[in-house]
Each structure stands twice: as structure tokens, then as C-alpha cells.
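Of the protein chains in this complex, all but one are displayed in their positions.
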Amino acid sequence: MGMIGGGPGAFIGAVHRIAANMDGLIELVCGSFSSDPEKSKKAGNELYLSPDRVYGSFREMIRSEHGLPESKRMDFVSIVTPNHLHFEPAKLALENGFHVVLDKPMTFDLNEAIQLKQTVEKSGKYFCLTHTYTGYPMVKQAKQMLKDGLFGNIRKVYVEYPQGWLSTFVEAEGSKQAGWRTDPTKSGKAGAMGDIGTHAFNLAEYVSGLQVTQLCSNLNTYVKGRKLDDDGDVLLKFDNGASGVLIASQIAAGDENNIKIRVYGEKGGLEWQQKDANSILVKWLDKPAEIFRTGSGYVSSYASHNSRTPAGHPEGYLEAFANLYRNFSLCVMAQMNNEKPKPEWLDFPGVDDGVRGMAFIENVVKSSTAKEKWIDFKV
Amino acid sequence: MGMIGGGPGAFIGAVHRIAANMDGLIELVCGSFSSDPEKSKKAGNELYLSPDRVYGSFREMIRSEHGLPESKRMDFVSIVTPNHLHFEPAKLALENGFHVVLDKPMTFDLNEAIQLKQTVEKSGKYFCLTHTYTGYPMVKQAKQMLKDGLFGNIRKVYVEYPQGWLSTFVEAEGSKQAGWRTDPTKSGKAGAMGDIGTHAFNLAEYVSGLQVTQLCSNLNTYVKGRKLDDDGDVLLKFDNGASGVLIASQIAAGDENNIKIRVYGEKGGLEWQQKDANSILVKWLDKPAEIFRTGSGYVSSYASHNSRTPAGHPEGYLEAFANLYRNFSLCVMAQMNNEKPKPEWLDFPGVDDGVRGMAFIENVVKSSTAKEKWIDFKV
Amino acid sequence: MGMIGGGPGAFIGAVHRIAANMDGLIELVCGSFSSDPEKSKKAGNELYLSPDRVYGSFREMIRSEHGLPESKRMDFVSIVTPNHLHFEPAKLALENGFHVVLDKPMTFDLNEAIQLKQTVEKSGKYFCLTHTYTGYPMVKQAKQMLKDGLFGNIRKVYVEYPQGWLSTFVEAEGSKQAGWRTDPTKSGKAGAMGDIGTHAFNLAEYVSGLQVTQLCSNLNTYVKGRKLDDDGDVLLKFDNGASGVLIASQIAAGDENNIKIRVYGEKGGLEWQQKDANSILVKWLDKPAEIFRTGSGYVSSYASHNSRTPAGHPEGYLEAFANLYRNFSLCVMAQMNNEKPKPEWLDFPGVDDGVRGMAFIENVVKSSTAKEKWIDFKV
Partner (left out) sequence: MGMIGGGPGAFIGAVHRIAANMDGLIELVCGSFSSDPEKSKKAGNELYLSPDRVYGSFREMIRSEHGLPESKRMDFVSIVTPNHLHFEPAKLALENGFHVVLDKPMTFDLNEAIQLKQTVEKSGKYFCLTHTYTGYPMVKQAKQMLKDGLFGNIRKVYVEYPQGWLSTFVEAEGSKQAGWRTDPTKSGKAGAMGDIGTHAFNLAEYVSGLQVTQLCSNLNTYVKGRKLDDDGDVLLKFDNGASGVLIASQIAAGDENNIKIRVYGEKGGLEWQQKDANSILVKWLDKPAEIFRTGSGYVSSYASHNSRTPAGHPEGYLEAFANLYRNFSLCVMAQMNNEKPKPEWLDFPGVDDGVRGMAFIENVVKSSTAKEKWIDFKV
């Protein structure tokens, strides 16, 4: 794999590398870690890369790698730059025959997203968008149980993603993470809704198997001087008649990162939260609630394929992230070997998730200033 | 005390009696337990009442008790009938010089609520509306900490009240509890929003010390044949600029009764839920979260006045309910003794809470079918 | 009911009165609240008792009440004095025809316990020892599930009772509660083991349905100057071959009162703790764990008889305590009415529990200084 962005110091770049390393299937062979060639070189050095495969720009990297013999060049590229620098390298990589892993949200705006979708489809290459939370085995178990109809028709979906790290004006105090996320020229139309709202939205649609058809939002900017929303609440309607609420806040002071989803059907409901990531609480109308656990013998093939240890050995965020890389690379290897990928391998977020995520941003921002209550969810 | 409604078999009547008994301050001396005199008599008998003080109607009871010498007659009346039978007995009791405890929501509609407020004010009598949840010591502690400004300005209020017991068409299967609650001629304009939404609303305003100024709701009726909402989600705006979400559902299949509130300010936030009623989780921006506990030495006078045992002896729903009765009766006794009640005694929900609760029902129902997003909260 | 001891200010006296009041079945009619007649009078006055039924000593009270006509005199006596003042009033009350509720541990020593057992048996009166924790509905549910053999033969019993309130030398600082509990002339041979170890022991035998046959203990006194054990760990062997551990500490600094039990059989196990008193965690070998909840439709008649509200309305320590009083008084009333008590009513701790508790104290103290590992549990 080659990496674009994510020089040492960048939070998410390091996470991607750990996730890629974990299962011994992927080797980092080249990178373009910074727009500053010196910084990129330094980063490559710290990562034990061969200097001739540390590039000064993503264009140079894609061109050069493309020029290498197939057996030597990178198989795929992982793009971990800020949002405004997603589209171009992803498109170029795909057009040059490289599979792509891309950090979320997919692009700067919906227009880019739609174009990228076309590029992916035309390329015949695998594309993975790192909506990490769908990589958790118990999230997959929840999806499966709902899909199997154990709870009857779904009526309610509550999803929430409270963080507190933007409770103060940290972007003015030099926080690099906060800097680009709150800058509309880099992040796009939305702040909190783009950064974490899209995760919550993706989780809701993934787990429920439903699609949002209408929404009504209230976005807020609580920190003085901030240029994008740092908080928002959204009412949701789904295509089967279910309704729901999405909450995403980065000013929930004292909260860490506890994305949580609850889904209720006619006969029961279930609840998953990252803080207790290896459990699902399954609730029933007339019998005791049950606790489903990662690594147990009774879980679905999707859940068991995505865990590495027996029950009681907690797997966390990095393992969930690694599941995306593992499934993606199993598919890439299958393609290289002309084998058919297993259904479990294909279960990673892709370009359609990305398009819906970008549409979510457009619609949620539009609704926020609208006078009418319900906005149709347009893609 | 005398009781109107609440014959044996009625859930909430029994709860009121336990709450009144608990601290040995209140004695049930008379009652009109049913509109059927035979049933009322039977109930009185099972409650060890003197037969001559078991009445066939609330009118008879109030008239007869009023006719007794002051030292013998009941000091106050507790009204535990369905909503459409709140206003008349409450008004009559107040006009005949009796203090009143009334179950929530206060009346059948807002109009009655406003009239009742006038009656209470004119009467000079104490009036308690049993919004149980504000009786919990840790709810009082939360209110106090927010009032003391420990978290800075409040930005977010999330309140939720998920129940699952109306997930099926139980009112068609003879459930008495479900019957009147889902009947618009007895319950009023709202179902879930009236029954539990008003609790959530009251808790939000009580704990935060803020008032809702605008709301935007989505009410649903998921069970076929049901006549009132059984579920709803509401976006909220508060008078200080804070925003929030209120969720109330009676079709959250498998959920019991876990009313929960989270409030966030600039510097931290707190979280209370009935399931873990003796704790508040207090979260801070830059230091470890703390767990405040009922009965601890460090809690406020409002919290400690409302608990009966040292930390670690869990107090629950019935104790919270009993706190309303205890504070109300301490005030009543103080008035009888021409003494000034302590501030802690006066801290029970009253007629103003009731008016706002009924206004909440009107506004939330109105918003649900409105085309515009925000409805001003009108009283 | 009449009360011996428990003047205002005494923690456990107030708890007994709340427990007795709660269900409206019991009225406090007389008392001897203190060995100081003036204090007793004052206490009676604060409790709204008729002055002529507030007595200066338990002897006077029992004699005087015995002299009243049957319809007027107290039906039973509740004794809430320190341990060294249990035996005499209990014996005298029984011998004068009064049923007895007695606080734990039953007596000052095993010898008194055995005598009291004979007195109870001779008297034909009901006797209740307030081992509160067996009054919790979910403790009864746990007992029932084990008795029903759902888990196969029992192999392990872990019980623990950690408190922290004696972490410092509080008895030297005027704590009345600590004073007599750490004084061997009032408490008996054991400190922590008598005060809370006996609760843990009783819970273990009650829930498991097993009896301890051998034990091996390590008792400690960590606070300098203290005269009795403030901490101890005990290995246990049970009559069916199961083994276990009992932990009781009053120097577990920062801990409140979280008595907890875990029992494991061949096919699964269960776990109950006071902190989450309305749940049992039920664990199985090959399927998801389940959460059984107070007030649910699926619990046993013993559990449902001992709760007052639907699931989700937490019941706590005072309700558990009130269950002892309620069951005891239902039995007393049945005897008065020549009716047969229901099996659920008879399920309260009695004199046999008390004898075993006192034997536990003797044996655990003996083992602590013994050189041999195992001590036979002798009664």
C-alpha cells in the first residue's frame, strides 16, 4: 500500500497504518505524506521506507508507481488528507489502476462525490471509505439480527455521537486537528455534521438497512468565532415509515467519543455503543434482555469473521478499523488471484455510502436554515 | 389525607398511598375510590378505613369532610383519577379549603390548567403535582450544580423517556392502564406526549432551570388502531440560547421506564438516569469524570434532605414519590402551625409546572402537523 | 407494633419505622426508645405516640402492653438495640405472647442464640430477623432459579460485602454507629464479621440453598486502637461439595455498601449486587447472558410478591426491608385470623438463620487464630 497524507503527528494517518499493519496482510511500500517534500521525506524515513519511494506529491507518487512493474508497485493507495484533498488523488489513483482506501467524509461536496462514484464504477477497482464504526463485529451482528427480522418491522432509530473536544475555541490555539475541521475551505459545508454526523448517519443506515427519506435539522455554532456548526440535532424519516433522531455534537463538554445506536422494531430492540463495543444489549417485549458478545459461538458469520480473539478479550477501535482494511485487502487479493470474494469480505463501506454521506451534509445544512419542517433527502 | 380515585388495582393509586405512608407523617382517613359506590366501599374496607368516611363520589367527600370539625377532617386530598377527572375535584377541594396533591398531567387541556392556576392562587392552599422524577435526590443535586454555575452557560439539554409497554395494541386486549391513556376523551390531546412527554419536559426545565421557547416535533402513532400518539421526537430551543432534544416513546419495545437527562455547559456536563437513580455522572473538560451519590456527605442540602439512608442503600422510585408527599406535608404542617417552611420543603412541583406541562402538550401536538419548522412555545 | 430502641437519630430505628410504615399494614402504637426515660418520652412525642404508651424500659413496656386488652395492645415488638441488648427483650416479649422482629446479628453470642431458638419454638410466635438483603425480589428470584436446578449442581459461591466507613478511627471521634459496633462488650466477639459478615453469610446460604460445613478465615484489624476486626476474608466449603469465598471489609476505603453475590453451577451462573438491585445477570455456557428484572412478567411468584411497581421503577433498600415487615405481618395477621399463610409470606429470615449467623461469628473468629486450615462449622 501507498499512503497519501498522514505524516507522523497526524492522528488519523497513524490509525490507518496501525489498522493496515495489524493482520500482516498489508505492507506500506511508498508514500507522499505531506505537500512539503522535506516533511514527506522525513516521514518516510521514520516509517522505514525506501527513500526512492517517498514522494513529494501525490501526482508524482501515482505516476511513478504506475511506472513500476506490476509486481513491484503498490497495490492500493490509502488517502488520509483533509476533506478538500480527497477527490483529486482518489480519482487519479483509480484512473491509474489503483484500488483506493479513502478517509471520510468522501469529498469536499456532493458534486465531487457523484463524480467519484462514476470514476469508481468505471475503474472496476475496489474502493473503501473508512466509516470505522461499521467495522465493529457487534455492529455487524446488530445489522444481521435486524435483517433477519428478529424484531419485526423497524419503527425507531436513535443515533448519537457526542464529543466535547471542540467546547472551546481550540482552532485559535493552534490545534491542527481542529484547524482544518472548522475551516469551510478545507472541511466543506459542515463542521460537526461532516466530521461525525456522517459517521452517525452511516451507522444508522448500515445497521437498520433503511434509508433516510426526509429530515429536519437544527445546527448550531456555540463557540464564538467558529465558522462551522459544532453541534446539531436532526429528526429523521426512513423509507419504511420508521422515524428517528440523529444527534451529533462536538461541544458536549466532557464527552469523549461514544457513538451509540438504538433500533426498535415491533418485538424488541437493540442497543450498541462504542464505549462497550463488544456487547449488544438486545431487549424483548416479554422476556429477559440478552447480551450478545464479540467472539461468542452464537454470533453470525459476519460478526465472527470480524473478530480475532475469543469472547472476553476486548477488541476496540483499532480492530474495527483494521477490519475495513482486512476485508478490503482480502477482496483486492481475491481479484489479483481471480478468485471470488466471500460475502463477508465485501462488507466494507464504499462509494455509495460516500455519496449518501455527502448528500446528508447537503441536506442537513439546507434544512437547518429552512423554514419548512421537512426536507426531502436528495442525492 | 383523603384520596379520590385509586381503588385497589389501580397502579398509581397504590403508589400514592405507599409514598404517603412511608415517612409516618400522613394518615389516609377517607376516600372516594371509585365512581361506583360499591367499589369505593370495598376499597375503603381493604384499606382499613372507617366506613363512614368512604364516600360514593368526590363531591360527597369534599362536602362531608368540609362539614367535619377542623381537627377531624382530612387536611388535604390526593387526586389520582384519569386526566379528564382532574380539574373538577381539584377545583372543588381547593375552594373548600383543602390542600391538593394531583397526579400529572395536570388537567385535560390547557384551558383547565390556567383556570386551576387561578384557583390555587386564590385559595392560598398548597398544591403539588406529582412529577415524581424531580423528587429524586440526585435530580435535585444536578439542578443545584447547574444553578451554581459549575458548568458555565448551558448549551445542550437531551432528555429521553423510552418505554415499550404500548408496542402492541394492548388497549384492545383489556389493559385498563392502556385504555384511558390512549383514549382522547380521557387522556386529552396527546398520548405518549401527555403521559410521559410531560415528565421529560418537566425534568428538562427543572434540572436546567431554563424554559423552552420554541419547539419542533414529530409525533407518531405506530400501533394500528390506536387513537393517540405513541411516540414522538422534539427539537427544543431554550430561553438562554441552549438547544436540545426530547424523546418520548411508548413503543420502544423492550424498554422499561428509563427516563434520562443529560445537560452540557461550557465546562462540563452531567447525566442522570432513573435506572441508576442514586448516581450522577459529572463530566469535565480536562479532568476525570466524577460520580456523585445519594446519601454522600458532599451533596447539597436539597439532595440530603430528600434521602433517608447513608450512601450505598439504594433509594428508588417510591422514595422519590414519597419526597413529594413529605415536602408537601411539611409545608402543610408548617402552615397549620403558622411556621415558615424551609426552602427545601417548598421544592416540589406545583401549579406552574402543571400549566407549562399542559402548554407543552398543546404546542407539541400543534407542531407535529405544522408545515413550519419552529413553533413558539405559547402558554 | 411497639419498638424497643431506635430513638430518633439512630440509623436503623428510622429504617425499621419506614419499612413498617410503607405498606399501610402496620401502625406504631408504643415504644421504649431509650434506656433514658426522658429521651424515650421525647422520641415517642416526635413519633406522634400517645404519651401513656411511651415507656421508660422494655420491661415496663412488655408488662404494660401485656396488661392491655388484646384488641388494644401491640401485636408484635420490633427490637433495634445494639447486639448485647437483643436477647433479653426478645425472650421476654416472646414469653409474654408477642411476635418479635429483631435486628441482626441475632444475639450477643451463640449461647444466647440457641436459647432464643428454644424460646421461639416454645412460644409459637413469629420471629423475624432483619437480614434485609434476602428481602430483595431479585435475590428471591436468584434463589428460585438455583433451586429449580436451572444451573445444575452448584460449584462456586462468591459473596462480598465491602464498606469503607471504618477506614479511620471514627469510634474515637464520637461516631455513635461506630462506637458500639467496635466495642466487644456491646457488639460481641466480632466487628465487621458480626455487622456485615453475617449478612454476607446469610445471603450466601439463602441464595444457594446450601450450608457451610467448613471454613478458613483471616480476620484483620487495620485501624490502630480498634478492638475488633474491621476486615476479613474467608474460604468456604459447602455441604454439596461447592466451595466459595466470603469477603467482608469495613476498611475498603471509598466503598459504600455494595453487597454482592455470584453463584455458579455446571451450566451457568448468576450475579446480583445491591448497587443494581433490580437486576440479576444470568450467564450461560453457550448462549447470551440474560438480565432478569424486578417487576417483569416472567419472574417467579416469590419475586413478584415482593415488588410493588412495574419493571423500570427501581425499588431499593427500604422496599427490601419493608418486604420483611410485610411478610412477617401477613403471617401475624393470618395467625390472628386463623388462616394459613401463603408460602411467599413465610419467606422471611428467622431464628434458624440467626443461630447459623451466630455460629458463623464463633467459627470465623476461632478459625482466624487457628493454625489448622479448616475449621468444621459447628453450631
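Chains: A, B and C, in written order; residue numbering restarts at 1 for each.
Keep in mind that, in the parts below, a residue touches a chain if its C-beta (ideal position, glycine included) is under 8 Å from a C-beta of that chain, and two chains touch if they have at least 3 such contacts.
Because the structure is a prediction, the values reported are computed rather than measured.
**Q** Check the options C:Tyr264, C:Phe321, C:Trp345 or C:Phe360 and report the residue that touches the missing chain.
**A** With C:Tyr264, C:Phe321, C:Trp345 or C:Phe360 as choices, the missing chain is touched by C:Tyr264.
**Q** From the list C:Lys42, C:His66 or C:Lys156, pick the residue that touches the absent chain.
**A** The one listed residue touching the chain not shown is C:Lys156.
**Q** Where the complex has a chain not shown, which of C:Gly13, C:Gly191 or C:Gly244 is the residue touching it?
**A** C:Gly244
**Q** Which parts of subunit B face the unshown chain closely enough to count as touching?
**A** Looking at subunit B, the ones touching the missing chain are residues 282, 286-293, 296-298.
**Q** List every residue of subunit C that touches the chain not included in the displayed model.
**A** Residues of subunit C in contact with the hidden chain: 151, 155-156, 158, 164, 167-168, 216, 218, 220, 222, 231, 233, 235, 237, 243-245, 247, 249, 251-255, 262, 264-269, 282-285, 289, 370-373.
**Q** Suppose we count only contacts with the excluded chain; which residues of subunit A make the list?
**A** Contacting residues on subunit A, toward the hidden partner: 11, 14-15, 17-18, 21-24, 28, 47-48, 163, 165, 255-258, 274-278, 293, 295, 308-319.
What we mean here is this: only the chains that are shown with their structure count from here on.
**Q** What chain lies closest to the overall centre, CA atoms only?
**A** Nearest to the common C-alpha centre lies chain B.
**Q** Using mean Cα positions as chain centres, tell me which chain lies farthest from subunit A.
**A** Computed centres place C farthest from subunit A.
**Q** Report the inter-centroid distance (CA atoms only) between subunit B and subunit C in whole Å.
**A** 34
**Q** Using the average of all C-alpha atoms in each chain as its centre, how far is it in Å between subunit A and subunit B?
**A** Once rounded, the distance between the two centres reads 43 Å.
**Q** For subunit A and subunit C, let me know how many angstrom lie between their CA-based centres, rounded off.
**A** 55
**Q** By the touch rule stated above, which residues of subunit A touch at least two different other chains?
**A** 282, 289
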